[in-house]
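Only a single protein chain was left out; the remaining protein chains are all shown in position.
What follows is subunit A.
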Amino acid sequence: MNILAIDTSNQVLGIAIVKDNKPIGEMKTNIAKNHSVRLMPAIDQLMRDVSITPDELDQIVVAKGPGSYTGVRIGLATAKSMAWALEIPVIGVSSLEVLAYQGRFFNGYICPFFDARRGLVYSAVYEWKNGQPEVVYKEENLLMADLLENLAQEDKPVLFLSPDIDIYMDAINTQLGKQAVIPELAFHVADASHLVLAGTRKQAEPTHALTPNYLRLAEAEAKWLKQQKEQQNNE
């Protein structure tokens, strides 16, 4: 069983190949460079390195967001098209859930997040139970201030995981003090091989049905819906 995992949903570009539950190849960069240019050469190289050809793949797992809209789409367009052409299943995993795997052995709440600008974050809160991350707070696009306020009411320590941790370090420490646990930077980027772990707990959807997990409407769409509502109220 050969599985290819792809994550281009945020700044990190991660790919992994897992053979019979064993990660045999992984590549990860955490630099601001173009995913569209680099993804396919990276897949080609990694598959050569581990001597697996495309037609030997049995499944693809992809990080479906939240994150960069464009990044998420590059990953999904690639994963869906490959899976469709090879007639193998494709599984989409939340980009927050895969990041939560970095807190696998933490006793308390695990809070992965991505910066969504203007004080907003994409985040969720998990707790490890029965060998898997169980959702405590569901995925949401909300103000970091609101998230921290909610977490401050909890009586458990909270592990924060984020490639954007620098932006909110002060806010977290101020609000939560000793309740907050912030590990070294090496723990704040997801491993693509963990996508495969998360994927094994999920059912593959039909390839056509796999859509990005934006957690947010397109700006034009949100505006349009608001206008429609206002018009209805005025009538």
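The rule is simple: a residue touches a chain if its C-beta (ideal position, glycine included) is under 8 Å from a C-beta of that chain, and two chains touch if they have at least 3 such contacts; residues count from 1.
In the analysis below, contacts and distances are computed from a predicted model.
Here one chain is missing from view; checked against "4Fe-4S dicluster domain-containing protein", "SUF system FeS assembly ATPase", "DNA-directed DNA polymerase" or "tRNA N6-adenosine threonylcarbamoyltransferase", UniProt names that protein "tRNA N6-adenosine threonylcarbamoyltransferase". Among A:36, A:107, A:150 or A:174, only A:36 touches the chain left out of the display. Within the set A:134, A:149 or A:221, the residue that contacts the chain not displayed is A:221. The omitted chain makes contact with just one of the residues A:10, A:59 or A:78: A:78.
Residues of subunit A that touch the chain left out of view are 34, 36-41, 43-44, 54-55, 69-70, 73-74, 76-82, 84-86, 207-208, 211-212, 214, 218-221, 224.
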